[in-house]
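Supplied in structure tokens, the structure appears directly below.
For this depiction, one protein chain was excluded, whereas all remaining protein chains were kept in their positions.
As written, the chains take the letters A and B, and residue 1 is the first residue of each chain.
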Amino acid sequence: MAWQIVRRLLIFVGSVLVASLAVFWLLSGIGDPARVQLGTGATEEGVRQLREQMGLNRPFFTRYLEWLGGTLHGDFGSSYISHAAIGPQLADRLSVTLWLVLGAMVLSVVVALPLGMLAALWHRRWAGTLISGITQLGVAVPAFLVGILLIALFAVRLGWLPSGSYVVPAQDPGGFLEHMILPWLSLGLVQAAVLTRYVRTAVLDQMGQDYLRTARAKGLTPWQALLRHGLRNAAIPVLTVLGVQLVTILVGAVVVEQVFVIPGIGQWLVDSVGNQDLLTVQAIVITLVAIALAVSFVVDVLYTLVDPRLRHG
Amino acid sequence: MAEPVSTATGPAVSPEPAQAAVAPLPAAERRRPGALLVTGGTIVALVVVVAVVSFFWTPWSTIYTDVLHWHAGPGTAGHLLGTDIRGRDVASLLMAGAQTTLYVGLLAVGIAAVVGTPLGILAGMTSRRWTEVILRITDLWLAFPALLLALTFATIWKSSLTSAMIAIGVATIPSFIRVVRSGTVVVMSSDYVQAARVAGRRGPAIAVRHVLPNVMGLVIVQVSVAYAIAILAEAALSYLGLGAGPTTPSWGRMLFENSSLLQAGYPVVLLWPGLAVALAVLGFNLLGDGLRDRLDPRLVGR
């Protein structure tokens, strides 16, 4: 099992390296930072000089290794547009986004676990069907639409909650919660719909297993049998989905931050794309990709730990 | 067996991925696959019909701005669903937006299917080592969701519907590779392929003659699922102002241009395109689910 984990770790590190190379190639290989920086009035001579000055004429791999080296120390360079250091901002923005993502994640799990189990237990009743139908709809609705609907109802119509912007939790915890409720709901509810469906299926599968029938034969209620024996097994496919969801929410946050004007990494990414700020986009994209890969690495490891078949495989 | 496709690839690879907000759905609705198929099919057909009709007719021109009615309510001055922030007819824009939606999906999914299917077959037919390499690459590839890749492309090249479509297509390739590979593995272990091999048929011939026709069903299911993803990604990009251009009718673009009306207190203009996106995504999702339920028992059970 230790070997399994080491192997996964190696794969993870390798993947991040290859991904960083791909990102660097796209944004610093194909894109031309010197031209972008000069913008108007860029003469060929000027571009050439600046390329020289910025060290863009050096071999691709030299530049890549230099960037990679800096990145590993948290030094992502300075934006070509604002000349501000990217690293510190990345940390700030990411912390905002992580609040958003984690809150949404927790919300979706809290909603989906009981709902999915209920849907499974009641799968022959109308309530179960109703839950399935609602989740089917929920899956189709984009998170940003949920956001718009929530703003329309709770901010515009009822005036209960603010329509957007962000409050730093350390400064004003109450205000922070007030501002985050709607964004969390928009991201979390959609993911809850997806998750509910997986939980339902996983639980249904377990309910058909012999050991649960045995447990019930011993006099346990379906709930007891499920909670005592079935959850661990049902957790395996659900765990997988949770990892995927975390990444989905992270990307979904890009749009939801726009709806609620939250100064997270997604809004920064969209701004930087608009400014053709190659280096900043590069830093943000590799960060998000690295997070995605890390999540899938962690899920894989947990998978190995949880699944008895793999433990001895 | 929550997810037939991922289990077919074996637990050693990471979980079946999902992109945007739609994860491939668990095939839990086996009891009445017909209902899913019919509902999904109907919605998709509706979107197609609206798109086709809008080619020839919309109530108003999609670029006409009614300078007397800015963001007017439904029914105002002959505007069935009202006008948007710049006085354009919402119903007409919605109809024409269906064209963009279908067009974007067609191109993106087309790219993904045309590139992903042969690679998937290849991955299913080659030696273990190569399979491993291809699967590793798709794993990595999957860490670049459609929206992220589209934003990256928009930075390097001019942001446009085309660059968005290509990005979405490229990002969707690995899901095709995986699905097709898992189908190929099943087909390759079947008796008739074994027989063909014994008879001396070469790889390419087997791929075209036996594998492709048999995985076609899976490809069609995946097309439907990927279509839903593409629609969502386009809507999101256009909503960010990085997709459809100013005069291209697009649901996402409508959301983008009218977004300030939310603060101004006229949210209703935003609801229509939002609902249109949701409906189209729902349609393709249901269609995909319905098709998968039809196909799965035979292919996976073989």
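Operating definition for what follows: a contact is a pair of C-beta atoms (placed from the backbone, for glycine too) under 8 Å apart; a residue touches a chain by one contact, two chains touch by 3 or more.
Operating definition for what follows: contacts and distances are computed from a predicted model.
> Assign the chain not included in the display its UniProt protein name, restricting the answer to "ATP synthase subunit a", "Succinate dehydrogenase hydrophobic membrane anchor subunit", "Fumarate reductase iron-sulfur subunit" or "Peptide ABC transporter substrate-binding protein".
Record says "Peptide ABC transporter substrate-binding protein".
> Among B:G87, B:P118 or B:G217, which one is in touch with the chain left out?
B:G87
> For the chain that's not shown, point to the residue among B:G34, B:P213 or B:G245 touching it.
Of the listed residues, the one touching the omitted chain is B:G245.
> List the residues of chain A that touch the chain left out of this view.
Residues 35-36, 39-42, 81-85, 89, 92, 162-165, 167, 175, 179, 258, 261, 263, 267, 271, 273-276 of chain A touch the chain that is not shown.
> State which residues belonging to chain B touch the missing partner chain.
Looking at chain B, the ones touching the missing chain are residues 61, 63-65, 67, 70, 85-88, 158-160, 241, 245-247, 257, 259-261, 263-265.
Basically, only the chains that are shown with their structure count from here on.
> Rounded to a whole Å, what is the gap between the Cα centroids of chain A and chain B?
One centre to the other, that is 20 Å.
> Chain B touches which residues of chain A in the complex?
Its residues touching chain B are 11, 15, 18-19, 23, 26-27, 30-31, 132, 136-137, 139-145, 148-149, 151-152, 156, 163, 190-191, 194, 197-198, 200-202, 204-205, 237, 240-241, 243-245, 247-248, 251-252, 254-255, 258-259, 269-270, 272-274, 276-278, 281, 285, 288-289, 292-293, 296, 299-300, 303, 307, 309-310.
> Could you please specify the touching residues of chain B with respect to chain A in the complex?
Residue list for chain B touching chain A: 1-3, 6, 11, 14-23, 25-29, 136, 139-140, 143-145, 147-148, 151-152, 154-156, 159, 228, 232, 235-236, 239-242, 255, 259, 262-263, 265, 267-268, 270-271, 274-275, 277-279, 281-282, 285-286.
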